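Showing chain A:
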Amino acid sequence: MAQSIAFYVLSTFILGFAVLVVTTRNTVHAVLFLVLNFLAVAALYVLLTAQFLAVIQVLVYAGGIVVLYLFVVMLVNLKRPPEDHMAPQRHNWIGFGLSALVLVELGAIIGYGAVAPAGPVGAQTSDLALNNVERVGMLLYTDYLIPFEVASMLLLVAMVGAIILAKREL
Partner candidate 1 sequence: MIDTYLIPLVKILFVLNATLIGVTYMVLLERKVIAWVQVRLGPMRVGPYGILQPIADAVKLILKEDITPTRADKWVFTAAPIIVMVPALITFAVIPFGPVVNLFGRQVPLYITDVNVGLLYIVSVASIGVYGIILGGWASNSKFPLLASLRASAQLISYEVAVTMTLVSMIMTAGTLSMVKIVESQYDQHLWFIFVQPVAFVLFFIGGLAETNRAPFDMAEAEQELTGGFHTEYSGMRFALFFLAEYANMIVVSSVATTLFLGGWLAPFPNVGWLSFLGYVPSWMWFLLKTFAFLYVFLWVRATLPRYRYDQLMRLGWKVLIPIAIANVVVTGIVKVLF
Partner candidate 2 sequence: MKPAPPSGPTDPAPPAGMAVPAFVSAIEAAIPGSVTQVSYYVGDWAVIVPADKLLEVARFLRDSRETAFDFCSDVTASDWPPRPQRFDVVYCLYSTKHHHRIRLKVRAADGEAVPSVSGIWPAANWLEREVYDLFGVNITGHPDRRRILMPEDWQGFPQRKDYPLEGPGELLMENPLDWLRLKQAREESEIE
């Protein structure tokens, strides 16, 4: 019961803030809504007993990546908002078409869920919930060591790339 309430409240927040991110004209406000959205998602992760992921979501996403966005928004001091530009070649109907497609998919999910309901969810006191950090860490450093190293290389490359892009002269 409590879980259901939490889920619906959080889902409302997530979707609501996501809509605001996409629709707000003021970019700084959009960034703020994105932060709130991520915080709500983090709360959803806690609900799914993925505490480590929740904390990482806040630390990396909300505290790191979005700060970058905010920086860029503040550095990019626009004289006229980009939405004022005329762009005859834009086809907004593609967007609506695609979202219609997504709606169809949504219907399919609902239909499938109704036909074949998912099985019972694992207990909250399971090992994955209690020793979340250890379990995830174990997987990360044993079975997924190579992807992990590749990801770290990716981050390194991104860091070098970002520095080179942003620096004025080398």
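Candidate selection criterion: all candidates are chains of the complex that A comes from, given by their letters.
In the analysis below, contacts are C-beta pairs under 8 Å (C-beta built on N, C-alpha and C of every residue); 3 or more make two chains touch, one makes a residue touch a chain; residues count from 1.
Note that the coordinates shown come from a computational prediction; the quantities given were computed from them, not determined experimentally.
J.: Considering only this complex, which of 1 or 2 touches chain A?
T.: 1
J.: How about chain A: which of its residues touch candidate 1 in the complex?
T.: Checking each residue of chain A against candidate 1 gives 26, 28-29, 32, 35, 39, 51-52, 54-56, 58-59, 62-64, 67, 70-71, 74, 130-133.
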